[in-house]
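The complex is shown incomplete by one protein chain, all other protein chains being positioned as in the whole.
Coming up: chain A.
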Amino acid sequence: MITQPGFLASEFPPGVESFDYKSLIPSLDGTTWGPAFTKLTLLVWLAVAIVIIFFLVTYRNPTLVPTKKQWLAESVYGVVRNNIATDIIGPQGVRFAPYLATVFLFVFVTNLWSIVPLAQISPNSHLAFPVVLAVLTWFIYIGIGVKKHGLLGYLKHSTVQPGVPWWVHPILIPIEFLSNLILRPITLAVRLFANMFAGHMILLVFTLGGVALWNAGPLLLKPAALGSWAFAIVMTLFELFILSLQAYVFTLLSATYFQSSIADEH
């Protein structure tokens, strides 16, 4: 797995600078547009291209009795449509299914890069990508809330809890306002970002830690290095679980926010 011990051990211990990717176009490095052409943005484009090609190819000639690939494509959309959009939002949730399914696919495939050999970093470990999705969700759920209840109606709907004693409102309304209208996109973005950041960090610690142990000299430490690498493999599998879960959670929470905006009651 690791063949250049001398080189890699110098990276140990990994830190935040492990996430500082230089621009692939050297002349842009350090400028505003540098981050637009890094390994991470390349992986984002690759993810988008793979998803688009997969869906367009498998759904070019759909049949009533699906082929294996068609079934896979359908079940991704079908699960988001039926088990997230319709289950949480209700029958009218079907109109959000395309957005939710796209969010799920985008997050899942970009997350998947974190364990794909040679890529081994998720673009979502840079806060900017989760922020884009979280802010989009934020705009949408505020937009549909305002459209349904009116601006003031939506403010009241999302901040005033019914069935609460009047003297609690001065405390509760600011809290509700903060949590429902300000913090939701932040928690949504940070949850995804932090999970992918930490996952990458853990993998770095075990793989690079193994290298450091191997190169440390004493023969006694070599089995420890092997153990560290074995654990890196275990953590890679764990990372697969986490990245799927985070993609699901991101989609699920987006649907929940949509539902809270178009609900008649709390």
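Just so it is clear, a residue touches a chain if its C-beta (ideal position, glycine included) is under 8 Å from a C-beta of that chain, and two chains touch if they have at least 3 such contacts; residues count from 1.
The rule is short, and it goes like this: contacts and distances are computed from a predicted model.
Engineer: Would you kindly match the missing chain to its UniProt protein name, picking from "Tat pathway signal sequence domain protein", "Phosphonate transport system ATP-binding protein", "Uma2 family endonuclease" or "ATP synthase subunit b"?
Structural biologist: Its UniProt record gives the name "ATP synthase subunit b".
Engineer: Among A:98, A:174 or A:227, which one is in touch with the chain left out?
Structural biologist: A:98
Engineer: Quick one: which of A:115, A:131 or A:188 touches the chain that's been left out?
Structural biologist: A:131
Engineer: Which chain A residues touch the hidden chain?
Structural biologist: Residues touching the hidden chain, for chain A, are 2, 8, 11, 14, 16-22, 30, 32-36, 40-41, 44-45, 47-48, 51-52, 55-56, 59, 62, 64, 73-74, 77-78, 94, 97-99, 101-102, 105-106, 118, 120-121, 123, 126-129, 131-133, 136, 197, 204, 208.
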